[in-house]
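Omission of a single protein chain aside, the complex is shown with its protein chains in their original locations.
Chain IDs A, B, C and D follow the sequence of writing; residue 1 opens each chain.
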Amino acid sequence: MLTEIAFYSLSFVAIISSLLMIFHKNAMYSVLFLLVCFFAVAGLYVMLNAQFLGIVHIIVYAGAIMVLFLYVIMFLNMSSPVTIRKSKLVMVAAVFTGLLFLFVLFAALWATPFGQAPQLVDQNIGLAKTLGKVLFNEFLIPFEVTSVLFLSGMVGVVIFNKKEAENE
Amino acid sequence: MNEFIELKDQLRLIPLEHYVFLCITLFCIGMAGVLLRRNMIIVFLSIELMLNSVNLLAVSFSVYHNDPAGQAFVFFNMVVAAAEVAVGLAMLVMIYRNIRTVDINALNRLKW
Amino acid sequence: MLSVLSILLPALSSLFISLGTRDWARRISLASVFLSMILVVLEGFLLKPTAEMQHVFQSAWMSSAGIMFYFGMDSITWVMLLLSNLAAFVSVLLTEVPKERNPKLVFALILAMQALMNGAFLSIDLFVYYVFWELSLIPAFFLLLLWGNGKIQKTTLKFFLYTLAGSLFMLAAIIWLGISGPTIGFGLEKMMGLTLPHETQVAVFVAFMVAYAVKIPIFPFHTWQAETYSSAPIPLTILLAGVMLKMALYSMVRWVIPIVPDAMLSVGPVFLWLAVFGIVYASVIALKQTEIKKLFAWSSMAHVGLIAAGILTASPDGLKGAVLQMLAHTINALAFLMGVHLLSKWKKAGGLADFGGVRNMDPFFGGLFLLFVFSFISVPFTAGFPGEVMLLSSLFHWNEWSSFLAGLAMILGAVYMLKAYQLLMLGPANPEFTQYGAFQNPMSLSDKLLMLALATLILFLGLFPQRLLEWIDNPIQNILNTN
Amino acid sequence: MNYTPAQLIALLIPALPLFGFFIHFLFGKWIKPGFSGWIASFWVFVSFLFSASLFLQIPKEGKQHVHLYTWLKSGAFQVDFAFTIDALSSIMMMLITGVGTLIHLYSIGYMHNDKEIRRFFSYLNLFVFFMLILIMADNFILLFAGWEGVGLCSYLLIGFWYQNHAYNAAANKAFIVNRIGDLAFLLGVFLLFQHTGTLTFESINQFFSSGQPVIPNSSVALTTEPLAPGTILAITLLLFLGATGKSAQIPLFTWLPDAMAGPTPVSALIHAATMVTAGIYLILRNHALFMLSPATMDIIMATGLLTSIFGGLVALKQHDCKKILAYSTVSQLGLMFFALGLGAYHAAFFHLLTHAFFKALLFLGAGSVIHALHGEQDIRRMGGLAGKLKLTRWVFLAGVLAIIALPPFSGFFSKDAILLAAYQKSPLWWLLGLFAGLLTVWYMLRLYFVMFHGNSRLDQQQEKSLHDAGTEMAVPLVVLAVFSVAGGLLNIPSLFLGNQWLSTYLSSVIPLSVSHVSHATEWVLMGTSTLCVLGVTLFARNKYSVLKHVPCEDNSLKNNRLQYMFAGKFFVDEVYHAVIVNPVQKLSDFLFSYIDRKWIDGLVEGTGRLSLFLGSKWKETQNGFISYYLFAMALGMIGILVIFILL
Partner (left out) sequence: MNTFIILSSSGIIAMLVGSHQRKQWGLPVVLAACFLAILSITLPWLGDYSAVLHNMLSFDKLSTSFSLVMVFLTIGILILSHYYYNPGVEHLSDIYALFMFSLAGGILLVSFQNFVMLFLGAEILSIPLYILAASHRRHLSSNEAGLKYYLMGSFATCFMLLGITLIYGASGTFDLNELRLFLTNGGMQSSLFMTGITLVFGTLLFKLSAVPFHFWAPDVYQGAPTVLTAFVSTVVKVAVAGAMIKLAAAISFEGIPASANVVSQIAFSQTTWFWLLVLASAASMLFGSIVALQQNDLKRFLAYTGIFNAGFILLPVLSNQPNVLSSLLYYMAGYGVAAILCFTLYAELKKLTGIDTMSGLQGLLHKHKLAGITMIVCLLSFTGIPPLAGFWGKFGILSLSMQSHLIPLVLVAILSSLIGAYNYVRIVTSIATPDEQNATKLTFHPFFIGWLALGTLLLIAMGCFPEAFIDLF
């Protein structure tokens, strides 16, 4: 019962905060609402016994990515509401498209038999130990490869925003 | 861990569908956000939301399949999301410097 | 091996010219076309009038797809080779490009076109044939573009795309033929051995015929022709009308009949009627044309439509008449266009009404031109007659009314050709010619000799076509007896 | 190949004029203009001698067959370059080479001032060659070659004075109208070939006389059943249509009057004596075939009669002496067809011969007048020439008397034979034939009297330089006059105790028909017609010679509808122009500018334009807004998912 309450309340918080995020005029508030949403999602991770991931999630998203966003917002001095208005039609269309996609996915997945939950559940899969083993054995190659991804991301940031030389 | 209820009970209580539909809903909200807003930052945020919803989905599948690979996958998602966001925000700053707005539609020299 | 020489000689000369100097371009190409003619004659001497392919050359190109350089000739091919090289000969002879207009390029392109068209005639690998067929369009395209006049960009584009449009569907059909059957391959023997289901035959037939209908052209696919002919320089028109459209007719004989004989009987009549309708249509339209080359284009469509109709009857008479008439039409076209070319040297104009009184000033030219006109309207004992009679007869055998309609071109042809002759040649001397002092006859000795040679050919073919008919008998029987 | 002397001669007959042509064609530059005519005449004359010798041999040795080489052959479709000389063709050959020689001679005088006399004679020689091919051919296609060839020469000679565009137009018209007939001819031949499998006259005649297919190279595709009447009707009608083209019958006669644009000797040779009789020759050659189709025979008869009356009526109101003669030719040819349609082949052929003589004579006589008057052809500006051009007047008179069928001139016998045949069919036909004959009397006498009698209406200059024909021109005139007067001797009917020499000679080709008209009837008929002719003659003399009536201008005829029609040649040309030529021209415009440019090319360019249009429309989907693109992408995803759900 408690789990249900936890799940539904977390879900509710996640959905509501994400909705607020997308509808709020002030970018700053949007970031904060998303933060709320991320916390709710982290709660769900924990509920799924993926505690390690939940913590990483908090650290990476709330701690790093959202801060980055806030930083950019501050940097660009956009804390006041930005008045970029979209026409009603676009609003309606966007909401409609979102709902449509939702509907389509629901329709596609509605009939899916998700089956019974497995009887024997390895409670350890969410642990850092297990994940670490998986990550450094099975997923070693992808893990290493992500370095290139990061590197290129860094290069990108440098290319975009390094102070320009005089003679470009 | 002990504060929490046994996982087995949890699984029985909350079927997978609920997670799936929650994730899908979040995904669609993110998508609507992308479509709805012209503020680049919010669009980025919405994309983050979409990625997160997928992460949640992956974790729940992982748990239900009793397979840690799904959770490992989430790590990579995070990596990619972080890299993307870094690039995106850098690009945003650069563009903001050039055109002094974060409106995604401000740039439409290229068309037809 | 000899057959490859007919391709290589002009091709190498073309290369040589493009690497050589401008001064030598014309001389080299003259030598080349002359040698090509000798080569053709030599091949003719060595050729036996049997059904099988001779002077065969075979070498793999793309063995995984069964594509090979596979050339050979029988007597039908030889006739085509003759007309192709004859046309190239005349074309080169008539081409005089001032130095500043890049003669190298022009001659190289003409020779390249000759090589490629020879290749299309000689290939007995369907795929290589297609390659030559398609590629021969490129030199024509550039000749037209670089050397034509009028709204040349549009005309060129239309010409190119229209012909390409047909060819692409043919390519699809060729690929289909290549992959059907026990092995992947495009050789003539395999193609002749194919027995396809009827629906496939129909599809293949239509795809081929659309390509040919554009090139020939047959009625609703003809709209590129008049503009192209009229804006092309005469040597190019000679190649287009003299050889390129024969490629399509020859291909019908060589490929379509043996590969899809059933479709020829079931769907062929549609194209036959189109061709016959086109004959009347083109003839009627030609009545009111006021430009020489456009008139020629329309009349050509009428003549060639008859040949196409004859081939589509798939009867020995029709095929023989068609081969005969192809040669005759080329000779006629050469002769007529050569006349037009000389006229355009007299005066830079293209309208029928711009001339007049030429015969008065040069009876020799006027007289021979009259012979050419008569051959064009197939008066007996000229080249145009025997083929026309055989074609009409075969058509008559197929359907009386088709022969009647096709025969209408005899009347209408006389109407517009005689009118054209009257306007161009007859009447009082045109003051414009003598306006700037005495009339200068620019006909060189070689022009005169060439005209005489063509006149001789016209009479010879008109009087003694039987040799040729006997000669092509076996291959034609062979083609008709497939399946 | 070995040829017998007779065969060699047969080969030489057409070869010599051809040789003459080539001499002129190749070496014309070096031939003296004055000499050219003699060379040309020489070859034709030698041909004539050879023809005569063949003519003499035929009764003894039977018909001659010469095979030169195979011209065209594909399966059963075999065309040999081969000649068959039998009684019919040998007479025709004599006629052509004989009259040809005379007219060549005449032309020497007539054309002596012309700069291009050499070209003229080369054409004449070429014509004789083609005409001989036509006559001697042993198969339809070779005959067709000659047939077209003479048309070609006719074209060349009508447009001989090519500086004049009106003449060129006339030449074109002649060729084109002939082509219409030629097409019908060719189609008829094809139809014939399709059903009999052969193209030679001999096998075809054999086929139709025996009813058995005689197929030299039997081809499976050919039908071997006996011919349906409809087929024969179609064949014969097509061939007849061909004949109407060449022989200037309704509906294809319009070229002949215009063909008078050519030099007068040409009119005499080609458009009176020889070429225009080719159609009659064709039917005579294939009489066995035509006999099988009574309907065709009736049509031929009706057409002939109609043409004859028509030509006569039009000739009544013409002023150009050559035009009158041209319409007279049309009319006389009509009579011949009338005879053919009646089955009176011998009569038709007889009339063909006599007509060749007197019409050639009339043309040459008229030519002599025209020559004397420096090209004047309008009879209203002549008159009173009898005293000054004596020879011409007398020979012309001989010709006139012959053509109006006054006994005992040649025309009388031939026309009488035709009328007799008509009477055998029905008295009505006889009456109509007689009417046509009387029309001839009227317009010929009108021509003669207005030209030679009455007051002179020449201008000063013409008066001064008036001269009678020179020797070269006189000799042919006299010879032809003799033949015109005495030509009747060739075939004196049994009524006058004649032996019907011509008919007998021809009977090897065309069997004699037995007459079942009593002599008394014949006398009555002959007497009636002669009286009528005499009566009309007197009237004409009264009107044109005694009262010196001169034909008035055309526009004064406007009040008299009928005469106006005559003078306007029944406006057949105009009708043809309105009904055929104009619509075709309009059709040409319509097809070109509307169907071709607008629709077909419009469709072709339209596909291009449609693509361009689509391109310009579709490219607007690419409007540059990122949010729009994102929408599109989301919708795309939705789209593929929907497809997935639906499938």
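Keep this in mind: a residue touches a chain if its C-beta (ideal position, glycine included) is under 8 Å from a C-beta of that chain, and two chains touch if they have at least 3 such contacts.
Remember, predicted model here, so these are calculated numbers, not experimental data.
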Visible chains that the absent chain touches, using the contact criterion stated earlier: A, B, C, D
Full-complex contact with the absent chain, from C:Leu8, C:Leu46 or C:Ala172: C:Ala172
Those residues of chain C which, in the complete complex, touch the missing chain: 60-65, 130-131, 134-135, 137-138, 141-142, 145-146, 152-153, 156-157, 160-161, 164-165, 168-169, 171-172, 175-176, 178-179
Where the missing chain touches chain A, by residue: 105, 108-109, 111-112, 137-142, 145-146, 148-149, 151-153, 155-156, 158-160, 162, 164-165, 167-168
Footprint left on chain B by the chain that the document does not show: 20, 27, 30-31, 34, 40, 43, 47, 50-51, 54, 57-58, 61-62, 64-65, 67, 69-70, 72-73, 76-77, 80, 83-84, 87-88, 91, 94-95, 98-99, 104, 107-112
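As a convention for this text, only the chains that are shown with their structure count from here on.
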Chain B and chain D, separation of their C-alpha mean positions in angstrom: 98
Chain A-chain D separation of Cα centroids, rounded to whole Å: 102
Residues of chain D touching at least two other chains: 627, 631, 634
Junction residues of chain A, two or more chains touched: 86, 90, 93-94, 97, 101, 105
Complex contact set, residues of chain C against chain D: 158, 161-162, 220, 222-224, 281, 284-289, 316-317, 320-321, 357, 359-360, 363, 374, 379-381, 385-386, 389-390, 392-393, 396-397, 400, 403-404, 407-408, 410-411, 414-415, 418-419, 422, 425-429, 463-466, 469-470
Chain D contact footprint on chain B (complex, rising order): 31, 34-35, 38, 104-105, 107-112
Touching residues (chain side chain A, partner chain B) in the complex: 1-4, 7, 11, 14-15, 18-19, 21-23, 27, 30-31, 34, 37-38, 41, 44-53, 56-57, 60-61, 64-65, 68-69, 72-73, 75-76, 78, 82, 84, 86, 90-91, 93-95, 97-99, 101-102, 105-106, 109, 114-115, 117-118, 120-123, 125-126, 130-131, 134-135, 138-139, 142, 146, 149-150, 152-154, 156-157, 160-161
